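Rather than the whole complex, this shows some of its chains in their spots.
Labels run A and B following the written order; every chain starts at residue 1.
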Amino acid sequence: MPMPRTLWITLAVLAGLLLGVGGVTLHEARALSYLSSDPKVCVNCHIMQPQFDAWQKSSHHAVAGCGDCHLPHDFIGKWLTKALNGYHHSKGFTLQDFHEPIMIKPRNARVLQANCLRCHEDLVHDLVRTRDRSRPGDELQCVHCHASVGHGDTVGLGGPERAADLPHPARPTL
Amino acid sequence: LNIRERQSEARAPFAPLAQVTEDTTDPEVWGRNWPKEYDSYKRTALETRTTYGGHGGSEALPQEKADRDPWRTRIFAGYAFSLDYRDRRGHAYMLQDQESTKRLTKPQSGSCLHCHASVMPLYRKLGNGDAKAGMDATYKMTYQETHAQLTAMGHAHPVACVDCHEPKTMQLRVTRPAFIDGIQRLANSDAPVPQLPSVQQWRDGKRDRPYDPNLDATRTEMRSYVCGQCHVEYYCSTKMPLTFPWGHGLRARDEEQYWNETKFPDGTPFYDFEHKETGAKLIKAQHPEFELWSQGVHARSGVACADCHMPYMRDGAGKISDHWVRSPLVNINRACQTCHHVEEDEIKARVATIQNRNHELLERAAAAVTDLLDAMNAAKARGATAAQLQAAFDLQRKAQWRLDYIAAENSMGFHAPQEAAMVLGEAADYARQGQLAALRADAPAAAAAAAAARVTASH
C-alpha cells in the first residue's frame, strides 16, 4: 500500500476542497464530487452504488438529491462537511479500512435530520415544538420511522474478507 | 438546528387561546388550543373490534371474559374478579366502566382511581402539595369516598391532557406517583434494562439523586412511560399503598419474586386472595402491557407504545399524534406500515399467526390449571391435609400467576411473542407438577417425600 501517495492525495483533497480549486490528484480522486450536488458524481465511487441504486427507486429521487439530505445547507457547515466527508470517504476508499456495510455516523445523522426539517418543518412543527429544550438532540429522529425515504428498505453490502475474519491461527486442512 | 427551531417557532407561535394549568383536567379547555388532538382524543369512545382486541364502543359494557373462557371464573373463585371481569374499552369509558363493575360490591380502595380518572389535583390536596403523600392517603379511603371528593372538586374525568402533558410546554411528563415510585425501584435494582437506556445511564452516573423520569428519560422513553403509568401489574387494596412490583425487574418471574418477598404491614406474607376451592393463597396479575412490551424486540429497537397506538397522522397542513388511542390493527397503515413496507393483509396475517399460537398455548395452560383444581379437590375429598397439600399450593400459585399474567395482558402475546410463550409453557408445566403433587399428597410419607424431591428437581 503506497502510503505517502495516499496521504498526499487525502491532504490534497482536504486542501483543495477548502480552497474550492482542483488539481491533478484531486481530479484523479474524483474529489470534485464534493463540489457538486449531482447524485451521479457520488457514484464515482462504486462504494456508493447500493445507496445510489436504492435512492433512484426511493420516494424522494424526484425531489431530493444526495446533497439535499446529506449536506448541511448553512454555508460553513456545507463546506466543512464536504471537506470532512471528502477526507473520510477518500481515505476510507483508499485504505479500505471502513466498516461495511456502511452505516451513517452520528454527525451525518444530525445533518440528515436537519435536512428533513429544512423541507418538512411546516408539516412537523408541532412535533418539533414539543421537544425538550433541556436535552438538545432529543427530538424525535425522523429516520426512526422514515429510514426508508432515501433508499427504500435498508441497503448495504458486507465487506470483503479481512484477516480479522479468520480464526487464529488459521489452519485450513483441505 | 437551533436556527431551524427558532424559525419553526416564529412561524407557528405558541399562542394559546385558552389558559391551561395543572388543575385544568377538562380536555375541552385544552381542546381550544389543540383542536386536532382533542378531536382524535374524543374518538376513543368509538367502536374498534378486532379478533382478540378492541371493543364495541358505546353499545354496551364489553364482554365478560368468562363468557369466552369459563375457566376465568373458576381460577378466581372467592375473589372479586370472579364476580365481573370484562374486556377493556377505549379511554373515554375508563371511569364509567370502573364505576359500574360488580367488583365494587366488595370494598375497594380509593387508589383504584389512580388509573381511571384525572386524579392529580385530589392527590395534591390530600398531600398538601405532595402528590405521593396524597396517593398514599387514598389507599385506606373507600373507593366511594374518594370518588365523591374527586367529583366535588370537578375532576371526575377519564385520563386527561394534563395527565401526560406539562401545561406550559406541552412536553410529555409522567404524573402518577406509583409509576415514579416503581421506576425508581427498578432503577435502584440491578435488573438489566437494555430497553430503557436512560435508566442505565443514571445507574452509571453519580446517583446523587433518585432516577427522575421527567428529567432523565429520553423522549422515546417518555412515549412509553406515559402509558406505563397505568398499563402495568399492580397491587391496590386497603391493606397496603398502591405498588408496582419492579424491584427485581420487569419479567413475570421478577414480579413474582418481588411479591413473594413482600410482607403486609402486619408482617404476614403477601397474597391477593385465598382460592375458594383449594384454599391456596394466590396472586392476581393485571394488564402488564408495559412489562411484556419491555421483553420484546420492539422495545429493544426503541419502538414506543405511542409509535403503534398513537401514530402520527397527516392532518391538513400539519402532522399530529393520533390521540385516538386504540388497537393498531384498525390503523395498520399508520401504525405499522411506516416501518414495515408490507401489504396490510400480510401484516394482519403475521399478527394473526403470533396471536393464534399464543391463544392456543393459553388454552393449553388453562386446561392444565383446571385439571390441577380437580386434582386438589379430589385430594381434599380423600382427606389430604393442608400440610400434605403444601407442595400443590405452591405450584398452583406459580402456575396461575403465569397463566393469569398472559391472559390479563392485552396484546394476546404480540408485545413479546417468545417471552409470552415461555411464560405459558411454564404455567402448564407447573400446573401438571401440581396435579402430581396432589395425587401424591396423601400417599405414604416415603412416596410423598420422593415426589416432593422430584418436583423440586424439575423446577
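The working rule: contacts are C-beta pairs under 8 Å (C-beta built on N, C-alpha and C of every residue); 3 or more make two chains touch, one makes a residue touch a chain.
What you see is a predicted model; the values in this text were computed from it and never measured.
Chemist: Can you write the chain counts for the whole complex as a formula in the shown labels?
Modeler: A x1, B x2
Here is the rule we use: only the chains that are shown with their structure count from here on.
Chemist: From the C-alpha centre of chain A to that of chain B, how far is it in Å?
Modeler: Inter-chain centre distance comes to 43 Å.
Chemist: Using the touch definition up top, name the residues of chain B that touch chain A in the complex.
Modeler: 1, 3-5, 7-9, 11-12, 14, 169-172, 215, 218-220, 302, 307, 312, 314, 317-320, 338-339, 341
Chemist: If we count contacts the way the header does, which residues on chain A are in touch with chain B in the complex?
Modeler: Going through chain A, the ones touching chain B are 74, 110, 113-114, 117-118, 121-132, 134-140, 144-146, 148, 152-153.
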